[in-house]
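Removed: one protein chain of the complex. Kept in place: all other protein chains.
Chain nomenclature is as follows: A, B and C, assigned in order of appearance, with residue numbering initiated at 1 for each chain independently.
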Amino acid sequence: MIEIDVFRRPDGVAVVVPQGRLNMVAARQMKDLLAILLEEGSSRIVVDLDRTTFLDSSGLGALIGGLKGARQAGGDLRIARPTPEVLTVFQLTNMDKVLRPRDDVESAFDA
Amino acid sequence: MIEIDVFRRPDGVAVVVPQGRLNMVAARQMKDLLAILLEEGSSRIVVDLDRTTFLDSSGLGALIGGLKGARQAGGDLRIARPTPEVLTVFQLTNMDKVLRPRDDVESAFDA
Amino acid sequence: MPDPTPDGLHLDQSMPTTPDAVDLAHEQLARLWAADGDVLPADRVRFELAVIEILGNIVEHAWIADEGSPSERRLTLALTLTDERLEAVLGDNGRPASIDLSSATMPGADAESGRGLALSLAAVDSLDYERVDGRNLWRIRCDRAPA
Partner (left out) sequence: MPDPTPDGLHLDQSMPTTPDAVDLAHEQLARLWAADGDVLPADRVRFELAVIEILGNIVEHAWIADEGSPSERRLTLALTLTDERLEAVLGDNGRPASIDLSSATMPGADAESGRGLALSLAAVDSLDYERVDGRNLWRIRCDRAPA
């Protein structure tokens, strides 16, 4: 029910694109994927949520885990283009201030 | 829920096209319309059922009433292009032999 | 543990006791088909036929014209869709129907009415009528063709 694509940009930023529902089952995949990226030295990550149709607390947990890991490795994990479904979860859990979603994938690491 | 169009062909045949569901409510309309046609002297009638999405026993009754009236007036009422929904009703009521549906509106009065 | 309700989709709707009920029933059936795209057209057609015929009969025959207050008339339609079956229960508080379903037969080819019950019986796998607690209950069942 989910496909997670990964692109590496010339500037070293990894762009992760989960497509579908980021729920219990997919959260495990997401967690593993982010761990591999960090192991490989990619600590600057953008998660593009433009095609994420559903997010639950376990998917959110995977994002927070990735954020913590990236910062520990001297990088960061940034969220771009959340759908209304995803934004609802950020707001209900008060994580919108912490995850600070960006409007754009390109410029997610600019500021 | 129904619209019934009527066309008059140069050869004098009236083509009646019920579009939608020919049920209890629409059957009354159909009956009235066929009565008016007969009164006006149009006793050769083709009912084109290509766009009739539903037929019930009252709609069927209206067709049979029209058929009887047309024959009494020296004409006939012919059925063309029944949808699968309509054909089911003809078959379940054994009326397919009596109403003898034609494949084509143009030639419905040829044989 | 009490038995859970069997898997399936149930649509309950109280209906007007006028011919408008017929259009509303078509809409309810459309919702059923929208919720499950797997019901074969042939099964849809025969089920829809019986539901509309029985409903039309209730609207036309269950209450004696001008007798009693129309506001006290009650009509409900309950539809159920499972993997195996389509079921409808129509309930009304009209007069008891003195009908022997086993003897409902198709009238002659000339008849302009009187085909509703025979057509319904021919269309579906079972059609039952019973009077329970002052209500008429009409039950319709179609076994779905294997896909």
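Following the convention adopted for this analysis, a residue touches a chain if its C-beta (ideal position, glycine included) is under 8 Å from a C-beta of that chain, and two chains touch if they have at least 3 such contacts.
A quick note: this is a predicted structure, and the numbers were derived from the prediction, not measured.
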Shown chains touched by the chain that is not drawn here: A, C
Contact footprint on subunit A, counting only the chain that is left out: 1, 21, 23-25, 54, 56-58, 60-62, 64-65, 68, 84-85, 88-89, 92-95, 98
Interface residues of subunit C (partner: the chain not displayed): 1-2, 4-14, 31-32, 34-36, 74, 76, 78, 91, 93, 133-135
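Note that only the chains that are shown with their structure count from here on.
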Separation of mean Cα positions, subunit C and subunit B [Å, integer]: 26
Inter-chain centre distance, subunit A versus subunit B - centres from mean C-alpha coordinates, in Å: 63
Gap in Å, rounded to a whole number, between the CA centres of subunit C and subunit A: 52
Touching two or more other chains - residues of subunit C: none
For subunit B, residues contacting two or more additional chains: none
